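Presented below is the structure to which this report refers.
Every protein chain but one is kept in place in this view of the complex.
Each chain carries a letter (A and B) given by its place in the written order, and its residues are counted from 1.
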Amino acid sequence: MRRYFGRKLFVYALTFFIAMTVNWIIPRFMPGDPVQSRLARASLQSPEASAAMQAYYERLFGLDVPLWQQYLNFWASLARGDLGISIWLFPQPVGDIILGAVPYSLALLLPAILLSWVVGNWFGAYAARNRWLDNTVLPVGYVLTATPYMWLALLLAWGLGIVAGLFPVGGAYSFALTPSATPEFVGSLLQHWFLPFLSLFLVALGGWAIGMRNMIIYELESDYSNYLEALGAPRRLVRRYAFRNAMLPQLTGLALQLGTLVAGSLLTEIVFSYPGLGYLILQAIRNQDFFLLQGAFMFIVVGVLIANFIIDIVYVLVDPRTRIQMQGGAA
Amino acid sequence: MSLKVRDLRVYYRTLAGDVKALDGADFELADGEITGLVGESGSGKSTLGKSLIKLDGRMRYVSGTVELDGAELPVRDSARMNDFRFREVSLIPQYAMSAMNPTRKVGRMIADLLESRGERFRALRPELVRRLELVGLGEQVLGRYPIELSGGMKQRTVMVLSTLLDPSLLIADEVTSALDVSNQRAVAETLAGFRDRGFVKSMIFVTHDVALVNQIADTITVMYAGRLAEKGPAKTVVNSPRHPYTRMLISALPEVGVSHGERRLSGIPGSPPALLDPPAGCRFRDRCPLAFDKCEQEPPFAEVEPDHSVACWKA
Partner (left out) sequence: MSTEQAGPPTGAGPAPGGGGAPPDAAVPAGAPLAAAAPAGRRGGELAYFALRNGKLVAGLVIVLFFLLVGLFAPMLLPHGPNEYDIGPQGAPPSAELWLGTTRFGQDVYAQFVHGLRSTFLVGLLGGGVAFAVGMVVGFVAGYRGGWVDEVLNMITNVVLVLPTLAVLIIVAAYLQARGVAVQSLFIGLTSWPWAARSIRAQTFSLSSRDFVDLARLSGRSSWKIIFRDIAPNMSSYLFMTFILLFGGAVLIAAGLDFIGLGPTDGTSLGLMMNQAVNWGALQLGMWWWFVPPGLGITAIVGALYVMNVGLDEVFNPKLRET
């Protein structure tokens, strides 16, 4: 057990290390010395932001110390939780801005991921037992997975938001309200949340349905299914076993798709101006706010790694085979 | 007679047409009889075994009747057949090692299966444990996942489970092909023991291993290219076979009791005809040293002496 998780954690730590190193290398070594050109451009926009940026870059890159020391300084400031000062929302620290956006992103991502996984698995399982449903679920599933996230978001915003006028299409709550715990405000939150959620949910749904359908067909052809049928087990029992066993690879699939789902939420947030990390990234790019961009990148990487680790733990809990092999390995 | 099979034909559907894998089988099985069903791969022996319990997706019932203990076995109707499966006809599959759901404890799986068939697991549990102990397994097997059992343990568990409801007919489909020689004998003897204790009434032991069959079977049934070639008491078939194919099969054995796997059949020149569009008449004709004009007509599977039938004009 320790060996298994140790190995996983090592990969995640290595990934974090590499991602952060990329984060450091890219602004430093990109052709055309982006640091200097950013500084030049920022100084035109706002002098005081430029001064802060200059100071931060000097601390970050310590432009006159050797490279290895610059690199160590970078990690040291990361360890202090110092992600720099935002240019876009000067003079707020990047860390605070991101922490304010994370709840919105999570509010979209978590329900969309979990619900699409559950509902998609459910559809896929039904598709595998019904030819008519199969002929519907499969093409619809493929179209949904082939849909760019932002395009479905645009269609929903246009159709249900602008044309039908059912839902608002911008922000996380009505600007006429101030955040509070009133029913009115919560209602506004939900109203603004629904379309981006739906969009994300629908695109993800197709993939899960197809995956489940294929997995369950594979399970229904497996030896244990054949044996049960030969002993006259009713269809219900065989399907139940197949469904449970097909869930396990779908869980692995969830881990593999995390990056894609996060990308989807970034794009969806942009369409709906939903103030999560995706929207921050867009603003950071528009305002040349590279501290904010790099900070958001770090948060995304860490979030994905944590989610991966949670899935690893869940997998061990639900699959007796892994559990037993690990116990055997530890003994 | 516990089992009566008349003119059973089961074809495989393919895009190129029907493959006539089982093309007219007529035979009987006495109460308490164990018959060894032998033949090359593709001879239709597995198709015959499967068609008595469950046709797989690509098999198509064409004709024939099956009677078990005087009642008709509805082999063509999978839904009606369900009442007979496990209780009247049961199967020990070739894939016994992977026959149990890997994510369910063995006992839970057995309970799920029994309850789904309207049996009470509680009531059957003592007998289940007794039989597990009989094959050298403890009660604790029921609390394990299949992955925690060795191959032999899994095989024995499946053997006990398949026969738990005392079926009249048991089909053992190539159960020994994945085992080494000493385990092959042990498994075969255990199954013969099941018959002796009355767990099963009669048994079809499908295998390509004539030598093994000779040790436990009462009778031997030889199949060739989708048809029965010969059926008779084991001693008679081994010592004085009548069908030329059986003769070649037996003589290709270096010595009874020594197994060389399937390779020994390569001693017979030629290969069986394609079953997509088999030639009329005797199907062994092209490889048969005794073939003559009359072989262009299909020889009947006829009794040449009591309990000994052969499908050959020269028998």
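In this text, contacts are C-beta pairs under 8 Å (C-beta built on N, C-alpha and C of every residue); 3 or more make two chains touch, one makes a residue touch a chain.
Treat the numbers as computed from the prediction; the structure is a model and nothing was measured.
A.B. asks: Out of A:A76, A:L190, A:A263 or A:I313, point to the residue that touches the absent chain in the complete complex.
C.D. replies: A:A263
A.B. asks: Per the definition of touch given earlier, which of A:L110, A:V143 or A:L190 contacts the omitted chain?
C.D. replies: Of these options, the touching residue for the absent chain is A:V143.
A.B. asks: Tell me which stretches of chain A touch the chain missing from the display.
C.D. replies: Contacting residues on chain A, toward the hidden partner: 3-4, 7, 11-12, 14-15, 18-19, 22-23, 26-27, 30-32, 34, 37, 138-139, 141-143, 145-152, 154-155, 157-158, 161-163, 169, 203-204, 206-208, 210-211, 214-215, 218, 245, 248-250, 252-254, 256-260, 262-264, 266-267, 270-271, 281-282, 284-286, 290, 293-294, 296-297, 300-301, 304-305, 308, 315, 319, 321-322, 325-326, 329.
Keep in mind that, in the parts below, only the chains that are shown with their structure count from here on.
A.B. asks: Taking each chain's centre as the mean of its CA atoms, how far is chain A from chain B in angstrom?
C.D. replies: The separation of the two C-alpha centroids amounts to 55 Å.
A.B. asks: Could you please specify the touching residues of chain A with respect to chain B in the complex?
C.D. replies: Result: residues 222-224, 226-234, 236-237, 241, 244-245, 248, 319-321, 324-325 of chain A touch chain B.
A.B. asks: Within the complex, which stretch of chain B touches chain A?
C.D. replies: Chain B residues touching chain A: 53-54, 56, 81-87, 90-91, 93, 95, 98-105, 112-113, 116-117, 145, 147-148, 158, 161-162.
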